[in-house]
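Note that one protein chain of the assembly has been removed; the remaining protein chains are unaltered in position.
Lettered A and B in written order, each chain numbered from 1.
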Amino acid sequence: MTSVIVSSPYLPPGNTLKRLMIQVIIALLPGTLAYAWHFGHGVIINIVIAVLFALAFEAGILKLRAKPVMPHLTDFSAVVAAWLFALCLPMHSPWWLVLVGIGFTMVAGKHLYGGLGFNPFNPAMVGYVVLLISFPREMTTWYLPASVSGETLSLTDALHYALGNVDIGRWDALSSATPLDQVKTAIGQSISISEIRSSPVFGEFGGKGWEWIAFWWFIGGLWLLLTRTIRWHIPVALLGGVLGMALLFYLLNPEIYASPLFHLLSGAVVIGAFFIATDPVTAATTDMGRVVYGLLIGLLIYVIRVWGGYPDGVAFAVLLANMCVPLIDYYTQPRVYGEK
Amino acid sequence: MILAILTISLMAGLFGLILGYAAIRFKVEGNPVVERIDALLPQTQCGQCTYPGCRPYAEAIANGEAPINQCPPGGQATIAALASLLDTEVLELNAEHGDHLDVPLVAVIDEQTCIGCTLCIQACPVDAILGASKHMHTVIAEECTGCKLCLPPCPVDCIDMIPSQQTIDDWKWSAPPDPMELVQDA
Partner (left out) sequence: MLKLHRFHGGLHLDGHKTESLGRGLQQASIPERLFLPLRQHIGEYNKPLVEVGNRVLKGHMIAANSSLICAAVHAPTSGTVSAIEDYPVAHPSGQPDTCIVIDVDGKDEAVEPTLIDPRQLTANEMIELICRAGIVGLGGAAFPTSPKLSRGKANGIDTLIINGVECEPYITCDDILMRHYAAEVLRGTGYLQQILQPTSTLISIEDNKPEAIAEISNALAQTPLANTEIIPIPTIYPSGGEKQLIQILTGKEVPHGQLAFDIGLFCQNVGTCVAIARALERDEPLISRVVTISGDNISEPGNWEVRLGTPISHLIELAGGYSHAPGGHLVMGGPMMGFSLSGAEVPIVKASNSIMVMREETIPHTPGYHDECIRCSKCTEVCPAQLLPQQLYWHARAQAWERTQEFHLFDCIECGCCSAVCPSQIPLVQYYRAAKSEIRAAQKAQFKSDRARVRFEFREKRLLLKKQKDEERRRLKREALQKKRAAPGTGEPAPDPVQAALERVKARKKSAQEESQ
């Protein structure tokens, strides 16, 4: 009757990739909106540009590889990667920075390895790291939140900035290093933590504005856990790793090591724990392996932040842990039914 | 300086003695690799690889005289197993030596034509043909390896090769098509 035999299970499609990605996008919304609230339209513009370029690159590469374009574009994996990538960039980055970054993300980070499911490194992090190393000036030009500077750029101004027409006068008043960067520089100058914390850019726990965004990433992460889009192992292990390291050193010397809460709520730790490190393609696959993977990233984040050359170590930590994944998977295989 | 020379010479002598002793005490008779290669070959003894049997081909592979892709009855699976054993590259089956058949052939004798000359019995490398002089000859299908060595000697050309009988137990599930090959329906 049939030439190709299709085997059971015979079920209507349940979970799909698209559904998974849509859940991630829903989880990203609260944090993204909080970001825009505190810092203006820049982040939205970046996301839009990144998503459009990502889809364009993906379609182009798929055509070159002579593969069907629509099924891959409509699974939203490129959208999620682009969104996460855009969130890592300074909010008023020029458009060409986004283009170069997303190009590396899509092409070198994903398709050169064979497309979805085959890349060993987190694509968004690959793109970000390439930009960080190649364009240090643009990548370290961050802006103050509205609560500190008192204003944000209007939409038209933000668009101007995106197109590269920076108004030098205003730029001076609005731009600044991130709170993490400031802490790192100040510590290098032997200023104590308590003095640093008294600066107006710091809120209750972390940087003003930034701590709220971290909170909303956390809410998004809870949504992902609730909908069983991700499992608890990586976020708990990662946050535990950062918390553990930070607590240890904070207890040793609170004046040169920032508090654990500061570390948790600054930079990309929360978004990294729930959105970036949990990228299924590049993370470990066994339960125990995921715990080890998360702990490793947490450890590396703290090490790079305190003793490394960069103010935030999430991207590098994730990439380094990606390299260790095959080894972690090999040594954390679970016990099979019937085995001792 | 003298001490260094003495020490190194002493160590060299010591290790040389150990190696010499090991070479004699643990000497392995014959070349075990040949056995392991032979174990992977299908034992058809057909000669399609240009060697007079599976064992000579195994020896040739072990000596590096022959590549691993000359055995059609073994097919790609045997080539892969040999490559894995010898830690070499997997090659494509060399089509000059023949094609791999998914359903092996077995010989069958047309009893109306057979004259009982025993030439095929003498030719069969695995003694799969039953019979005697001036008596009916018949091929034991389960033991026939499909090597076709009985066909040339037969003076009345009464042997045919037919696909071996596949029962329902021989059926295999087909693997799903490679996702790289799948295209969405229009």
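Basically, contacts are C-beta pairs under 8 Å (C-beta built on N, C-alpha and C of every residue); 3 or more make two chains touch, one makes a residue touch a chain.
This is a predicted model, so every value here is computed, not measured.
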Among displayed chains, the one left out touches A, B
Per the touch rule stated above, chain A touches the missing chain via residues 1-2, 4-17, 19-20, 68, 71, 75, 77, 115-118, 231, 280-281, 283, 285-287, 333-340
Touch rule applied to chain B and the missing chain gives residues 38-39, 41-45, 53-54, 77, 80, 125-128, 143, 145, 168, 170-179, 182-185
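Following the convention adopted for this analysis, only the chains that are shown with their structure count from here on.
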In whole angstrom, the CA-centroid distance of chain A from chain B equals 55
The answer for chain B against chain A in the complex is residues 173-174, 177, 180, 183-184
The chain A residues in contact with chain B across the complex are 4-5, 7, 67-68, 70-71
